[in-house]
Each structure stands twice: as structure tokens, then as C-alpha cells.
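Yeah, one chain of the complex is gone here, protein chain that is, but the others are all in their spots.
Note that the chains take the letters A, B, C, D and E in the order they are written out, and that residue 1 is the start of every chain.
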Amino acid sequence: MPKPIEYEASTGEVRAVYDDIRATRKTDFINNFWKVIAHHPSTLSRIWDSLKRVMVRPSSIDPLTKEMIYIAVSVTNNCQYCIASHGAAARAKGLTDEQFGELLDIVGLANETNRLAIGWQVEVDEAFRQDA
Amino acid sequence: MPKPIEYEASTGEVRAVYDDIRATRKTDFINNFWKVIAHHPSTLSRIWDSLKRVMVRPSSIDPLTKEMIYIAVSVTNNCQYCIASHGAAARAKGLTDEQFGELLDIVGLANETNRLAIGWQVEVDEAFRQDA
Amino acid sequence: MPKPIEYEASTGEVRAVYDDIRATRKTDFINNFWKVIAHHPSTLSRIWDSLKRVMVRPSSIDPLTKEMIYIAVSVTNNCQYCIASHGAAARAKGLTDEQFGELLDIVGLANETNRLAIGWQVEVDEAFRQDA
Amino acid sequence: MPKPIEYEASTGEVRAVYDDIRATRKTDFINNFWKVIAHHPSTLSRIWDSLKRVMVRPSSIDPLTKEMIYIAVSVTNNCQYCIASHGAAARAKGLTDEQFGELLDIVGLANETNRLAIGWQVEVDEAFRQDA
Amino acid sequence: MPKPIEYEASTGEVRAVYDDIRATRKTDFINNFWKVIAHHPSTLSRIWDSLKRVMVRPSSIDPLTKEMIYIAVSVTNNCQYCIASHGAAARAKGLTDEQFGELLDIVGLANETNRLAIGWQVEVDEAFRQDA
Partner (left out) sequence: MPKPIEYEASTGEVRAVYDDIRATRKTDFINNFWKVIAHHPSTLSRIWDSLKRVMVRPSSIDPLTKEMIYIAVSVTNNCQYCIASHGAAARAKGLTDEQFGELLDIVGLANETNRLAIGWQVEVDEAFRQDA
């Protein structure tokens, strides 16, 4: 992989995002994801912007649940980095070992029933069709 | 798709599972998923058994969150049936339109950052490595 | 979708492949897949060539098993067309309803345990590592 | 990953499943998958239960074909652990190098034609539509 | 699906984004994607913002190539809507039938060789390892 761009080596737009990450998360630690995508500064600022809007901003889904949803997607897609980073974030927000085990149970079972519904070509029940 | 096996036409192991679905969910309605996989009775009983253990049994993750995790996987895998059925289940458990929108936001963003982490080949931070 | 190119309207390279499909399969029926990719004749001839080498040529895996493997992939990828076409091919080669149900059971369970192995980040056992 | 729970350290439900795995497989070897998901005992017992019903129970699909189907899904999903473990299981059941090469050929080609059918938006032939 | 929110019915943040879409694309036509995600206005503005930065802003990859990349991903993920919408966008930017056929050829072949590399567990060549 490209070498991470460390804080001390950062300048301009990258430095500004790094400072915002530190201030928002109240820690000097910046994880590799940001330090690698910093090689393309417009990705760094765009994704950080999206992450703040979706994951950081207080909203109708609590922070721990958000992390569990993130992990569910990351496991389904086999993103080892994201499982590790959002696993750490979830534990920092209170995820217990019991909840982690249950989360993977749900992810596993959903992946199974998804394929059963697809393979058996199950038609959507009239009762489930709806307009907003 | 194979025609759903209606309750009235069911016998033996299939009927027993149908009765348990009705009793567990406190409704006569049985959705197409079960009525189609009933063509292979051992699938029907195995999956219903798993679903009860994972989704119905009270546990450390609340029922609405479980449904949101199920939807996150189903959207990532593009299972239209599962999005419809678990979307209905989630709404029945209190999912609001606002929460649904946020859920899809998280699923969308996770799918994006998964590929950025993969494409940039980001190495897992030492701080995220852990043993149980 | 682009309109299928019918046999009667075909010429040149497309007609030659159509004739080979008919001769190889001993039927006049040509399914839509071929009649649609015929809009790009080099795709038609390349894929038909690959299919003959992989699926038609007698080999160490019997024809019905080959179709079951094809269906397993198609269900995992959610390709409705391929499930339908290879489902028909498998039935023509003797796939029973019981076997179809079992096939989907295996596909479903493998999709589940794949995610459990990924989510739990299980390390490959020394005993499973091997060189050819 | 969480450290595998070794047989000697296991108790209760975990020990009972371990004993059943050993008895069923007629070997003392228990692979990492089980020893890691053992951190969540209800996953261990549920999945072992499913695996016995789907993969171990004599049925209409022979054991080697079952393993090939498992590998086809695991390769499509990029589960390195599952490719390694079910690859070993398949070889133990008689999979030859020639068959392994053919299996990957089919998996590769199916992944290609799945996307061609999807990208060209091929409509399912009337002849392939069917009711059970 | 939720009913699209038409331009005439839009207000506030949604109306502002709709106006920007119209002005940016120099057409009154707004496709369903935007009119449906408008049910969650923060998704609408966030995604439109990202799309402008990634797809609309003049950059080092030409507009037609961008659309082909978008289609490659959409076909791999089986997103019918995205294949249709970005297919239309690509044709508007000059994509020929010949190029469309070639694009699907590449997408198909890459999906095949991806699985061959994964299934054969090919190790990355020293010559391909690199730091930025």
C-alpha cells in the first residue's frame, strides 16, 4: 500500500482534515484509512465530510447501533480493514463480546436466507408491498 | 417460482413448523419465504429453528436493531425479497422513516469506504489488532 | 434489454455460432442469453467457445454436478437469468426436486459460514496449508 | 482474531459440541473455525447442528459434490479460510487436482456469464419459466 | 418503492438540490434516483454533493470513461437501476454499441479472473508490490 501520510508531514487541505478528525474524535490518533486516502486529498475531505454527516452527527440511530450496521456491511463484503477499525470503534462505544457474537450470527443468517430467497425465487408478498 | 404451499395444504413436518410460526408470531399470516422453502421440509425446519434462535430469542441486541442489521446485509446483497420482508418487520417493531433513511445512509457509506480501504490496500493499524 | 437476434435474422459469425449451438445441443432452441450477446459477435463466439470447453466437453466432473456448481455461483451472485437457465439445464440432466432443495441448503449454509469465518477473522489451520 | 478455545480448555455446551465433532468426524482434530466461534457457544451449537443436517447427513447429493458446491460459493465470496478448509475436506473425499482445476473453471466462467446476463439485461426465456 | 417526490412538490433543501441538478445538467429532467432518496433530504444533498465532486467536476479522467467505470461496478453488483441510468448517461456522452459490448466483455472477464486468482490463491508477485 502507499505509505500513510503522517500528521507531521501533512499540509494544506490534508492537514485541515487531520485537525478536524483530531478535534472531532478528541484524540491525536488518526488511523491508517485516513492517512492513506490522504494521497488523494479530495477523497479525504469528501469521505470525512460524509462520515461526519452519517456517523458522527447525533441522529435517530444511536452510535453503537450505527457501528454494528457498519460491521454487518463490512463482514458481508469481506473488508478486513473495516471489520478491524469499526470493531474497535464499536467496542469503544460499549459493544460487548456477547453482542459481537450475536451481530455475526445475524449477519451470517441473513447471508444464508438472502440466498435461499434468491435461489427459490420467492415472490414478494402482497402484504409487504407499500408506497411511502 | 414454485407455488407457495398454503397452510391448508400442509402436512406433517411442514404443518408443525407452520403452527409454530403462527404461535410464535401470534398471527395466522405466514409469508411466502416459508411457504416456498416448505418444498424442502428439512430446510424449512432448519431455517425456522435458526431464525428463532437468532432473531426471536430475547438477547443482548434489541429486536429493532436486529432487523436493521438484517436489512443492511440484504441491501448489500441486493435481495429484494429480504429488503421487503425485513423492512416490514422493522416497521412493525417501530422503525421510523427517518431511521430507515439513516440506515440506508450507513449501508451506502460503508459500501463505499469498504472499497476505498480495499482499493487503497490500507494496512490494519497496530492499535486495531487484538486477541480475545 | 436489446432485442434478441433471432436465428433467421442472423448472418456471418453469429449464424455460425448459432449453427454450432444447435448442432452441439441437438435442438433448434437457442436461449435469449446467446441471442442478446450476439449484438457483440466477438462476445458470442468467445463465450460459446469457453462454454464448450468448460461445460460441454466430457471431463472429470459429470454434467449434472457441473450445472449444480453453476447454479451455486449464480444464486450467490443473484443472477436471476442464470438461475433460470441453468436450473432448466440441470433438470434436463436429471436434477430432482430433492437435490435442488439440498443444493440451495448448501449454498445458503456456505454463504453463512463464509461470513462467520470472515467476521470472526479465523486463521487458516496449519493442517490446511499446502503446496501443490 | 480471538484465540481459538482448545479442547482441553472447553467446558459445558462447547465441550459437548467438540465431543460431537470428534465423534462424528472420527478424529481428534478440530479446526480453527469451530474453536473460534466457540467464543459464542450458541453460534457453535447452531452452526454445527446445521452443518450436520446439510453436509454430514447422507442425502441425494454425494459428499464430494457437496464439498465442490461449498468451494464454489467460497471462491465467489472470497473466503480464504473456507477455500482452505473445504478444499482439504474435498481432497479427503477424493477430489483430484484435475477436478479442482475444472471446478475453478466452472466457478470462473459462471461469474463471467452471470455479469454478461446482468449487464445485457437478458430476459428469462418463456421456456425457462416454471411452477413447481 | 416510495413514490418519487416531484419537483413541483419539493420544498426547502430538496428544492434547492433539485434546482442545482437542473442547472448543473442543463435539463429539467430529474431521474427517479434523486426523487426517491429525497425522502431523506440529508442523503439527497450529501450524495448530490459527492456526485458533483466525483463525476461532474472536470478531472484527469474523461466523462465517458467515468461512466464506463460506474457501469462496470453496477454490473458487478447487479444494480439494474444503475446500469440503466448510467448506461443512458454513457450513451449521451458518446458510448457506442461497440464500446458497450467491449465494456461488458472486460467486466465479464475480470469477474472470471478475479475468482481464478482467488480460488487458486495466487500470491502477489514481488514485482507488483510497491510503496507510494
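Please note the rule applied: a contact is a pair of C-beta atoms (placed from the backbone, for glycine too) under 8 Å apart; a residue touches a chain by one contact, two chains touch by 3 or more.
As the structure is a computational prediction, the values presented were derived from the model and not from experiment.
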Name every shown chain in contact with the chain that has been left out of the document.
A, B, C, D, E
Could I get the residues of subunit D that touch the absent chain, sorted low to high?
78, 97-98, 100-102, 104-105, 108
Per the touch rule stated above, subunit C touches the missing chain via residues 1-3, 39, 42, 46, 49-50, 53-54, 131-132
May I ask you to list the residues on subunit E that touch the chain which is not drawn?
1-2, 29, 31-33, 36-37, 39, 43, 47, 50-51, 54-55, 59-61, 65-66, 68-70, 72-74, 76-77, 79-82, 84-88, 96-99, 102-103, 105-107, 109-118, 120-125, 127-130, 132
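Here is the rule we use: only the chains that are shown with their structure count from here on.
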Which pair wins on C-beta contacts, A-E or C-D?
C-D
Find the geometric centre of each of subunit A and subunit D from their Cα atoms only, then give the gap between the two centres in Å, rounded to an integer.
28
Enumerate the residues of subunit B that touch no fewer than two other chains.
1-2, 39, 42-43, 46-47, 50, 54, 77-79, 97-98, 102, 105, 132
Connecting every touching chain pair, does the picture come out as line, ring, star, complete or other?
complete
